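Yeah, one chain of the complex is gone here, protein chain that is, but the others are all in their spots.
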Amino acid sequence: MNWGVLLFPGSNCAEDCFHVIDKVLGKPVTYLWHKDTDLGDVDAIIIPGGFSYGDHLRPGAIAHLSPAMSAVKEFAEKGGLVIGICNGFQILTEARMLPGSLLQNRGLKFLCQDQTLKVDNIETPFTSEYKTDDVLVFPIAHNEGNYYAKPETIAEMEQNGQVLFRYCNPEGEISDVTNPNGSINNIAGIINRTGNVVGMMPHPERSSDNVLGLSDGKGVFISMLKYLEANKQN
Amino acid sequence: MAEKLWIKAGLTDSEYELLTKHMEREPNTVELALYAQMWSEHCGYTHTRPLFKHFLTTGPRIVQGPGENAGIVDIDDDEVLTFKLESHNHPSAIAPFQGAATGVGGIVRDILAMGAYPIASLNSLHFGYPGDAGHTRWLISEVVHGIGEYGNCLGVPTVGGELRFADAYKGNPLVNAMCVGYMKKSEIKKAIATGVGNSLMIVGNLTGRDGMGGASFASKDLDEENEEDRGAIQVGDPFMEKLLIEACLEVFEEDYVVGVQDMGAAGILSSSVETASKAGNGVEIDVALVPKREEAMRPEEVMISESQERMLLIVRKGMEDKVNKIFHKWDLHAVVIGHVTDDGIYRVLENGKTVGEVPVWSLMDAPTYVLEGKEPAHLEQTRRFMNDDVAVPEDLNQVLLQLLGAPDICSKEWVYRQYDHRVQMNTVVKPGSDAAILRIKDRDKAVGVTMDSNGRYCYLNPKRGAQSVVYESARNQVVSGAEPIAITDGLNFGNPENPEVYYQLEQSIIGLSEACRALDTPVIGGNASLYNQTPEFGAIYPTPIIGMVGLVKSLSHVTTMDFKNTGDFILVIGETKEELGASEYLDQIHGLITGDVPELDLDLEQKTQQFILDIIRQGLVQSAHDISDGGMAIAIAESCITSELGAEVSFDLNLRPDALLFGESQTRFMLSASGESADKIIEIAAKQGIEAANIGRVTAHKRLSINNLEKNLINITIEDCAQAFNTGFDKMMKTDA
Amino acid sequence: MLKAIVTVMLKKGIFDPQGRAVQNGLESVGFENIKGVRVGKQLEIDLAMDDLESANDLVHKMCDKMLANPVVESYSFVIKEV
Partner (left out) sequence: MLKAIVTVMLKKGIFDPQGRAVQNGLESVGFENIKGVRVGKQLEIDLAMDDLESANDLVHKMCDKMLANPVVESYSFVIKEV
């Protein structure tokens, strides 16, 4: 299974994602360059966090127009697995590969903290390792993580099980009080209609290396890996 | 010159006389500008350089002492760390967001110039109490925002620092930023312009009129007259800096570059002079070749501009295109602006025509001043303080809560929540404990990083105060499982031409040096920021700031301050004396900034720190915390709050209750350990002649109770403690965010 | 030479926390009669062209493609000769 980590000028979690695939999962991984349109033979693509193009204008506003993103779109249309984390999520919404948009946190401040989450839909290639009752800890670190979409869109997503993760408190309660950034319905991560493109604000990679005291995030990558392996065999 | 243009440029008559002697003629305006910048306090260290002789700068782990962009220490396995701190006080007072942001950018480039990848950023901030002053609150939020935004965008985790308050900083806040970089020993770069004919290439941002004269601006008091200097505001561009890091490190992988220097104060000028002087070479630079953002810039403006995010590379002849190609990949370009020459002359050209030439050595040879210090008048009085001057408060629970919520002590989560402290995935211990700990990937080891100061201590006893700060830094390291290796110092003082300030400066440096010698933590670099004063509020407290780096030899040694298990024993190491002087308690509770700084015994300190490190390495310790601001009661409460556990302790000490609880006797630690380990710790301590006492246990019921001589002093819920600790900052900022 | 002045604002109906914060800030220092504040961006774009009509076209394209996100933002602009 080959993994690709897409690099933009200003990406700063690319090495972290690379590290997890390489050292924690022990799988082959390469960097993909934003100016390239040939993605090689990767089976899954990670669009990492950071501040692509300095987050100028809007996070993801410039990056989503890069040559590599057209290739990523094609890759996804053919069913390839794509996960955008933090800035990667913002890029995917700007590219309209995912619905909605990420607005500034309602507290107007950058927020870096270890955040508790619940998984809403465990029947996806990204979440099969989890149980619905799990309360997971993933770090968040963002200034624009306040998920917004039109009410109709939200209703549709809820109905289709497109909400993957929600912010909760350590007891697993989901309410406005346990919402760090103002996201509608405490949405922390979503999946597209066809179930192969995910965007999430929390950082699963930062919660994948036991040395750092957090390990809940590994499940996302292991889920993806299992899915890929199962599908390769077919 | 008819008019005394040099005075306007910031040079004295005698300095002017000296430079004409060096030049053997009168300077033109370009040449005058070169001297004015290079001979300013900021670039030339005119008042501080003579005092640096006190520093210990070498040691077995020291690869590079002062004299390069940053010092370097060996952390085994052919790996090294490089670190330095830098002040950005005056810019931050005027445009706090940009001032703080560019402060971070500047120090990161120093680290980059060494060839290293920046792995951690820290900051030490000092402000006046906000009180009702919206201005101070604005300063605090803008500074924090500026530091956060820059570091976050760069992807360098901001993992530590400090935020302290005193009225003395009201007019002149302090913003000192520190950066730590990692590299292999073989990757070290130097700031040197060797090889006649090699090219000087400028990379990064375009040059504009930003920060015109920043170096000499930083070498003046902040007063009305400099309001005009406000044109000097630089704007930070962390995105550009991120690209610079990527591109430079890629270039460094090849053998194209012989020297690197970041452009900080006095821009192109100081970076090129320093590199040339180190090689004993000359350089020539054509200002017309410098890519500019603004039109009609005069040659001296180009030379001293402090536009941010620029670096100078000394590139092997013939390799220019290869270097440019790598920069191009990152959407940047590298432009040749001049060459290394063999004549020792610093020559400025404009379109090939010489517009200024002076000997390189003379620019580096800023005159130094050794002044006569005078003990500050206030010491006479503050030394006379006796504990009996204040009464023991009735309600000690209330005092504890008030201290937990005090600006210097309360939780700073409001601040570090705005900093990405986890990016790069090395942060093993995040902000909020004693030292931040970063693992080194693929190795069983880690580094501890800290930044500490105590202006009040140094105000009340400059020498011992400075010693205490070094020791406190080291204590923060050892309780975290790290062996202190070396320090970088930030010397923040008022106007040194005032004899009382000079005394503070000299004594602080002496104190700092003695402590570093005793602990064997050499000074490998630093920064001086003098003239921190305003007509309205006077001089700041003498504030030496210590940035320290330590080595954790195995990840299993990493220790934090929170209690771990109910039933563990709580131990106090070190002697508690009846010392109230200079304490946070006197300041916050009695409104007194007075008394002498608690006593210090250099040998005992060294021995005790080694002991703490030893027992941690033996795996005997569950939690460890140094006892500092606010004393014993605060230390215990902090370990309770962070673990959400209780503690029941009792003493048999013949001391005033407030001195026992809140006094700041030095060389003390608070540990928790299982029963068996606790006995062992006490046994080892006894053998080494170190005081150690088992004072009680960690409990499941969430209360803190402290008794002395069978009398209850403190009995309070952890919830109340946490509430005071966690809301103190918001209360001060009047926010509820 | 032409100068396009582009304004990008959050769409009506989308909560603007920054606007709210500015309003609170203004009120807290004693300003009155403020019914609402919204904060957006203004971009000034210098164009090396003279034809107003083609400039108009160009700026529309820039906005649609990059300068505004139609999911949450609306834009407007004027073009001036300079």
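By written order: A, B and C. Residues from 1 in each chain.
FYI, a contact is a pair of C-beta atoms (placed from the backbone, for glycine too) under 8 Å apart; a residue touches a chain by one contact, two chains touch by 3 or more.
Note that the structure is a prediction, hence the values are computed from the model and not measured.
Undergrad: For the full complex, which residue in B:162, B:210, B:489 or B:579 touches the chain that was left out?
TA: Only one of B:162, B:210, B:489 or B:579 touches the chain omitted from view, namely B:210.
Undergrad: Of B:19, B:36, B:51 or B:95, which sits in contact with the chain we cannot see?
TA: Selected residue, touching the omitted chain: B:95.
Undergrad: Go through chain B and note every residue touching the omitted chain.
TA: Residues touching the hidden chain, for chain B, are 94-95, 98, 205, 208-210, 230-231, 233-237, 239-240, 293-294, 307-308, 331.
Undergrad: I need the residue numbers on chain C that touch the omitted chain, in ascending order.
TA: Interface with the chain not displayed, on the chain C side: 1, 7, 9, 19, 22, 25-26, 29, 31, 33-49, 58, 61-62, 65-67.
Undergrad: Contacts of chain A with the missing chain: which residues?
TA: Within chain A, the residues touching the omitted chain are 53-54, 56-57, 61-62, 65-66.
The rule we apply is simple: only the chains that are shown with their structure count from here on.
Undergrad: Edges wherever two chains touch, nodes for the chains themselves; is that graph a line, a ring, a star, complete, or other here?
TA: It is a line, because the chains touch in a row without closing up.
Undergrad: From the C-alpha centre of chain A to that of chain B, how far is it in Å?
TA: Chain A and chain B have C-alpha centres separated by 36 Å.
Undergrad: Chain A to chain C: how many Å between their CA centres?
TA: Distance between chain centres, rounded to whole Å: 30 Å.
Undergrad: Nearest whole angstrom, what separates the Cα centre of chain B from the Cα centre of chain C?
TA: Chain centroid spacing, chain B to chain C, equals 41 Å.
Undergrad: Show the residues in chain B shared as contacts by 2 or more other chains, in ascending order.
TA: Not one residue in chain B touches at least two other chains.
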